[in-house]
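I'd like to ask you about the structure that follows.
One protein chain omitted, others in place.
Labels run A and B following the written order; every chain starts at residue 1.
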Amino acid sequence: MSGILPVDGSGIEQLSAEAGDQPCWHVEDVVATVCMALLMLITLANVVVRYFSEMSFAWTEEVSVIVMVLMVFAGAAGAAIRNQHIRIDLFSNRGSQARQRGMALVSLGATVVVFATLAVLLGRTAFDEIRYEELNTLNLPRWWVSVPEALLCALVAVRALGIRMRRAKESS
Amino acid sequence: QGALKSEYRMSSVLPPAFAWGRAAETWARLMREGGQGRMNVKAYPGASLVQGDATRELTALRQGAIDLVCGSPSNWSGTARELGCFSLPFLFPDHKALDAVLNNSAFVSQYFDAVRRAGLEPLALGETGFRQLSNSKRPVHSPADLKGMKLRLPPSPMMSDTFQELGANPTVMSWADAQPALASGAVDGCENPMELFFASKMNMLGQKYVTKWNYMNEVLLFAVSRSTWEGLGKDERALLRDSAQAAAKAQIAEVRKFFAEDLRQAAAVNVAVYEPTPAQLQEFTVSTRRSYARWKAQISPTLVGAIEQIVQNSRKA
């Protein structure tokens, strides 16, 4: 689909990277990759089992959805490190150095605020889930999922900040 | 008690094309009119306040993102399991049994206490309608006819359990995926209230055989979040309760009228409806006994036991 890469096309090196390139693996990259492989394997196992035994397991859908959401947040953190999130830099690439830097700061601030807020809200939800002893359809405590989600959201904010600090250090 | 909010948000799952959605609309309208415009209530159908995910309604109510709900508590089974005590298979053979339970004030207050424990103030109860089995293959008179039949089910572990025990081959899928799956023959049948069956023209999807076995009926709970309830004065509370009860009464009447006419409606579109005999119903009930016992223990032995008792007494009467 279009929109798969940042609109400025900055992800293309990665897409056409030589197979021999070994990009740096951060912890969230490992999590996202493992989640992707799990999603494929679970669905595959479901097809195979259904084909041979005419049975289907509803719980695998629940598991898949949980794994998928964790993959989204982990992948979002990885994308924050490499500045891969979809954005329009038609305007922010123009003007003086100072103006560009100002725009980048506002953009960074917005990213940090959104993901930090989400982390806090998810944490608060997890608190409620513990208090009300809420279970998901798998009969497991809901907070087992929402706490990792909150942590990964916080990680997105941290990664976005990290890349900015690294750039500031490099330029000074 | 604080100032009134600028808008009170009500969540409902089905749109006003259905008795469920009309009940939400009616309730909202009665509150707006009865409060002479002081109570601005808006119904959001399709559970759109939680992106269509009705299982999140209760959490959103507790967190204040939803004020009022016209909903089916079995959707919240992860959050408050005991509220789904009405949805066990073959619990109510008919409307007489359901009415005996809904009119038993001791039981209703016991159930309402459970709703309060879940963080809501209960106001009234309606019904979502008996769910019937439909399929494209053959008339289903007994569990033997269900053997190996591929059935689409909504994501409810209890339903999956039940149909597995009946010998069918249940497949869980979303409502949006169900229609093309029925059309292409990827699944043979499904189970729904007849109102939904006709509204979504299931007969055009090859669903030729219906078994009117009344295997499940879920209540429609009219409730308000505790924080919203506590922010209201005596007059508003009375208005809320009265209008909820009026809307629930009208809703039940609509569902019953539909129930009484569904045979005629089915005949008009060449759908064969089979009504199992008491002996056949007994056979269905017996063959789901193990999953029934397991889910009764999980949901609430006390509440389900009370319902069983009332239903049994109503049989004798």
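Heads up, the rule we're going with is that a contact is a pair of C-beta atoms (placed from the backbone, for glycine too) under 8 Å apart; a residue touches a chain by one contact, two chains touch by 3 or more.
Throughout what follows, contacts and distances are computed from a predicted model.
*Asks:* Just go with whichever of "Xanthine dehydrogenase molybdopterin binding subunit", "Sarcosine oxidase subunit beta", "Hydrogenase maturation carbamoyl dehydratase HypE" or "TRAP transporter large permease protein" UniProt uses as the name of the absent chain.
*Replies:* "TRAP transporter large permease protein"
*Asks:* Using the touch definition up top, pick the residue from B:Thr59, B:Ser287 or B:Ser314 that touches the left-out chain.
*Replies:* Answering carefully, the residue with contact to the hidden chain is B:Thr59.
*Asks:* Touching the hidden chain in the complete assembly: which of B:Ala186, B:Ala199, B:Leu263 or B:Leu281 does that?
*Replies:* Checking each option in B:Ala186, B:Ala199, B:Leu263 or B:Leu281, the one touching the absent chain turns out to be B:Ala186.
*Asks:* Footprint of the hidden chain on chain B, which residues?
*Replies:* Per the touch rule, chain B residues meeting the hidden chain are 2-3, 5, 7, 9, 44, 46, 48-53, 56, 59-60, 63-65, 173-177, 179-181, 183-187, 205, 227.
*Asks:* For chain A, which residues touch the unseen chain?
*Replies:* 1-9, 11-17, 19, 23, 25, 29, 32-33, 35-37, 39-40, 43-44, 46-47, 61, 64-65, 68-69, 71-76, 78-79, 84-93, 103-104, 106-107, 110-111, 113-114, 117-118, 121-122, 124-125, 149
Following the convention adopted for this analysis, only the chains that are shown with their structure count from here on.
*Asks:* Between chain A and chain B, what is the gap in Å from one C-alpha centre to the other?
*Replies:* Taking the average C-alpha coordinate of chain A and of chain B, the gap between them is 37 Å.
*Asks:* Which residues of chain B touch chain A in the complex?
*Replies:* Touch residues, chain B against chain A: 55, 59, 62-63, 77-79, 81, 119, 148, 153, 155, 157, 160, 169-172.
*Asks:* Show me the residue ranges of chain A that touch chain B in the complex, using the header's touch definition.
*Replies:* Of all residues in chain A, those touching chain B are 54-56, 58-59, 61-62, 125, 128-129, 132, 134-137, 142.
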